[in-house]
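With one protein chain held back, the other chains of the complex are shown just where they sit.
Moving on, here comes subunit A:
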Amino acid sequence: MIRIRDFNVRYRSGKTENHVVRGIDLTVAQGECVGIVGESGCGKSTLLRCLVGLESGWTGNIEIDGQSLGAVRGKDDLRRAQMVFQDPFGSLHPRHRIGRALSEPLRCMGLPGSPQRVAAALKEVGLPASFAHRFPHQLSGGQRQRVAIARALIIEPPILLLDEPTSALDVSVQAEILNLLSDRRDERGLTYLLVSHDLAVVAHMCDRILVMQNGVFVEELTPDNIRLAKATHPYAQHLMDVSLLSDAL
């Protein structure tokens, strides 16, 4: 579904160059959920932003669904992958009603954006249709993140790129959002690429987990590895040790 080869991201300003992502390869199969963990600045969000076309300045080869992607994305490219951002307070336009936020992607893709379609999208993420008339500030953090997920799903992409989708939320709300994401994935056979700093979340959601450090993947883990807190790379082991997963609950 996603095939990335020899992928590099460099940011230049004057003479200094920051090599953010350093020659990574990644393959994600149809219907798979792959997690990427690592600390701030390791390049995990940059990778997602490049995939969805928000960043330029990358080199290498990205293929989604067998189609090679360039720096400029057409409608068809954008319909293949949509993104959910970390901050539900920053990712919705404060002066657009929810109905407009949801119909905009449809309009951009040249699809019919009827109120019924918006109502169905809201229902799919467990919100009442009447929310279409609300503004983002009238919603709680969890409700906003549901809207963000509905906005990503409304053009029916086969791939969802999730950048820390629950790290701004309380644990009980996080549980609701993660359940929602699992349900939608089961229903539609979606492919997820989930970036998080929370090992417990990726172990719960993902089939495989890639540990990223300084722009490269240093290890690939399975949820079982995390359960046993066993890794071979020292950095991956360090992440597990500091995640306090072994504490007696």
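Criterion: a contact is a pair of C-beta atoms (placed from the backbone, for glycine too) under 8 Å apart; a residue touches a chain by one contact, two chains touch by 3 or more; residues count from 1.
In this section, contacts and distances are computed from a predicted model.
Student: Of the options "ABC transporter ATP-binding protein", "Phenylacetate-CoA oxygenase subunit PaaI", "dihydrouracil dehydrogenase (NAD(+))" or "AtpZ/AtpI family protein", which is the UniProt protein name for the chain that has been left out of view?
Tutor: "ABC transporter ATP-binding protein"
Student: Pick from A:K75, A:H93 or A:R227: which residue touches the chain that isn't shown?
Tutor: Answering carefully, the residue with contact to the hidden chain is A:R227.
Student: Hey, which of A:L78, A:A129, A:I155 or A:A175 is the one touching the hidden chain?
Tutor: Final answer for the missing-chain contact: A:A175.
Student: Of the residues listed, A:A203, A:V218 or A:A231, which one is in contact with the missing chain?
Tutor: A:A203
Student: Have a look at A:D6, A:D25, A:E39 or A:D76 and name the one touching the chain we're not showing.
Tutor: Of all options in A:D6, A:D25, A:E39 or A:D76, contact with the hidden chain holds for A:E39.
Student: Where does subunit A touch the missing chain, residue by residue?
Tutor: Counting only subunit A, the missing chain is touched by 39-40, 141, 170-176, 178-179, 182, 197-201, 203-205, 223, 226-227, 238-239, 242-245, 247-249.
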